[in-house]
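Note that one protein chain of the assembly has been removed; the remaining protein chains are unaltered in position.
Entry: chain A
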C-alpha cells in the first residue's frame, strides 16, 4: 500500500536513535530522569506510560522541541542534541495530527518539500505519488476539516513521509479517536511500518496499543524507563511492581521467601519459580488467566478461600476470590462450552503453575 523499502543486503540502514542519560527538569520537578535507550534502524518501539511519566517530553527532546538539561540524542552516531527541529529530518506525527487548517491536503503534504526549496515539478510528482499511495489522490484539494479522522491520519502520515525521513516519531496519534477507529488505524500504522521499514518511536498511554504494535516496549514511570523488552516479555516478566500493575491485570500476593519455599499471607506454601536463596518479604505476581480455582478442596499448594463474585465479560468470566485471610484475587476463565463453572460462595483453592508466577523483590 505504501512506499516500498528497498532493503538490499549491502545497504547500510539508517535511522538508529540513541539516547544517552537524558535529563529534563521543569523548575524543581524532574520530567525525564536519566533516560538511556538505543533504537536500532527499522525498529518499532513504544514509549508506554501514564500521563506525566515523561514519555512525551522524551519524544519532544528527540524531535528537538525540548532541550535536555543534560544528556545526548544521537541519530546514527551523529549528535543532534542541539540541532533545531527543522534541521533534524525526522518525521513527526502529532496528536490530532496538527494539519494546517488553511492549506489543502496537497498543500499540507507539499509543505515539507517547499520548505526544502525543491523544484515545483518535483514537488508535484512526489505529492501525487504519496497521496496515491495512501489512497487520497482524489481528495487532494480538500481542506483537513472536510475529512474524517482516518483520512486525516493518512494525510499526516503522507506529510511526515513525503520528505523520506529515516525516523518517524508518533505522539499518541490515536489518542482522541473512538475504539473501533483506533483498532483500524492501529493496523494501518503497523502495516505501514512493515512496508516502509522506517524506525518508528511511538508514544502512547494505551498498553494494548503498545503491546500489539511494537517490536519492543519501553515502560516509563516518573521520568524513568522501568523496563525495555519485547511485548511478550514485558507482560510475562515485568521488571517491577509498577510495570506489573500498568501492563495488564495482575494479582499481587504478599509473600515471604524462606529457605527454599514461598509462604503466602497465612503461611501456606505457594507455587513459585526458584529464586536466589535469600530470606525476605516479596510480592508474587500472577496474571488472572494463570490463576486457577479448584472447587474440590484438595491437598495442592495454594490459597484457601471462597468465590465472592463473578462477572461475565463475553469471551471469558472473571471470578473474584476471597481468601480466609481476606486477600482478594481475580481469576479469568475462558467461556469454553461444556466446562463446569463454580458458583458464588463455593469454597475453593487458588493455585497456579510455578512457572507462571513472577517474584518481585522491591
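A few notes on this one:
By definition in this document, a residue touches a chain if its C-beta (ideal position, glycine included) is under 8 Å from a C-beta of that chain, and two chains touch if they have at least 3 such contacts; residues count from 1.
As a convention for this text, contacts and distances are computed from a predicted model.
The complex appears with one chain absent; UniProt names that chain "ABC transporter permease" among the candidates "Antagonist of KipI", "ABC transporter permease", "Alpha/beta hydrolase" or "Putative metal chaperone YciC". Interface note for the absent chain: among A:19, A:48 or A:63, the touching residue is A:63.
Taking the complete complex into account, A:86 is the one of A:86, A:135, A:232 or A:280 that touches the chain left out. For the chain left out of this panel, the touching residue among A:98, A:239, A:252 or A:341 is A:98.
Touching the omitted chain from chain A are residues 63-65, 84-92, 94-96, 98-103, 107, 111-112, 114-117, 143, 145, 159-160, 163.
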